[in-house]
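Removed: one protein chain of the complex. Kept in place: all other protein chains.
After this line comes chain A, so read on.
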């Protein structure tokens, strides 16, 4: 495997890796909660456009074994779930009328990509 940040064909997503490709559900959740709506929308649009190809790229594999660029791509896909909370449900970064900051935390996560 080369030293590329993302698999070939997904170069357009490289600007998002630093902020959105993080390990752990709670971290992904916090990234979305801390981002501006502009940043969330920019990531959401770019990621959604390539999501079907990204899923196809990772399909049929045990994701627990993913490494390097493939692992990063999976993390970006997972972050899309969180970005969609803002863009598709709340139409703002966080749920309306909820406190911020808050201490409602996921302290035990799934074994895989948790």
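Annotations for the structure displayed:
The rule is short, and it goes like this: contacts are C-beta pairs under 8 Å (C-beta built on N, C-alpha and C of every residue); 3 or more make two chains touch, one makes a residue touch a chain; residues count from 1.
Keep this in mind: contacts and distances are computed from a predicted model.
UniProt records the chain missing from this view under the protein name "(2Fe-2S)-binding protein", selected from "(2Fe-2S)-binding protein", "Amino-acid ABC transporter permease protein", "Putative sulfite reductase-associated electron transfer protein DsrM" or "Acetolactate synthase".
Residue-level contact of chain A with the missing chain is found at 25, 28-29, 48, 51-52, 55, 58-64, 74, 77-78, 80-85, 88-90, 95, 97-99, 102-114.
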